[in-house]
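Only one structure is covered here, and it is reproduced in the block below.
Of the protein chains in this complex, one is absent; all others appear in place.
Entry: subunit A
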Amino acid sequence: MADGEGQGTVDGFIELDGVEKVFDVRRKAGFLRRERHRVRAVDGISFRVPRGEMVGYIGPNGAGKSTTIKMLTGILVPSGGRLRVAGIDPARDRTRLARRIGVVFGQRTTLWWDLPLRDSYGLVRRMYRIPDARYRANLERCVELLDLGDLLDVPVRQLSLGQRMRGDIAAALLHDPEVLYLDEPTIGLDVVSKAKVREFLRDVNAERGTTVLLTTHDLTDIEQLCKRVMVIDHGRLVYDGGLDGLHAVGGSERVLVIDLERELPPITDVPGARPVKVEGPRQWLAFAATQSAAPIVAAVAARHPLVDLSVREPDIEEVIAKMYADRKAL
């Protein structure tokens, strides 16, 4: 414990030391009989995030990502361990911390359904007592970067999922939070909205130095945004480091899906890529995820009649499964 405190003061803006969350779950087991059992949603996690870092927090469904965020925001009280955000114990000082953090839950909007988007922002302004000039500058910036100009006077119920998510992200940033938590911000979004959200987060992190922690199971989010990624599975941190390292550890592969003009034998003449599947004129080429796709695409295009192509990111479940397999093999 003593040395944990010592480390904590050095650089941790967000600090977790052996944090646990255990849920007592009661389940119906037949008529009137209830079975109690414990779910270790977060099972002894420790990490530190310095101010201004952008970190991806990834893992399969049920891994404990949302539970971690709920503890970081003070919604849930940890069952064990020590947790600090900006030196504050979130569960004890939830309301005080709330002024300094922004939270976006992917599936839960905080916008007002029947009112124009603008009204939701007005409420945030008054609830957080944001000074007028600050508010106007922040709103202007969000509107521009998230392309909300035409949406401000539209009732929220008429917005698409992607527009609403952009609206929600702006709402979480109007009070200049020092740290922004996003739980699955890109889930279910269209390509355009996804791109806008990513670009905006990158900008917020770079320009304002906002610390960002986002959970996702879309590896592309991480790839485009985060230098550092933490992988959680069954409540435990199984990886903490760069994305390249993750791919190296996981030995994961991306897949290039190409549509050719006509049916051809499997393409074997592209270095670094190997055919994994052929279906008529469509072929699947696997290559190491640590490698750039550009030279492979160029090589294919140079040698074969290419019509269309897309790149499939490695599936997070697959990467983690491979990590486990490799660990066992060691």
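We adopt the following convention: contacts are C-beta pairs under 8 Å (C-beta built on N, C-alpha and C of every residue); 3 or more make two chains touch, one makes a residue touch a chain; residues count from 1.
Methods note: contacts and distances are computed from a predicted model.
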Missing subunit (named according to UniProt) among the choices "Transporter", "Multiple sugar transport system permease protein", "Cytochrome-c oxidase" or "3-isopropylmalate dehydratase large subunit": "Transporter"
Residue among A:V55, A:V85, A:I101 or A:L246 that touches the chain left out of view: A:I101
Of A:A86, A:L115 or A:V238, the residue in touch with the unshown chain: A:L115
Hidden partner chain, touching residue among A:G12, A:G59 or A:G74: A:G74
Interface with the unshown chain - residue positions in subunit A: 23, 41, 61-62, 66, 70, 73-77, 94-96, 98-99, 101, 103, 105, 107-108, 110, 112-115, 119, 123, 126-128, 155
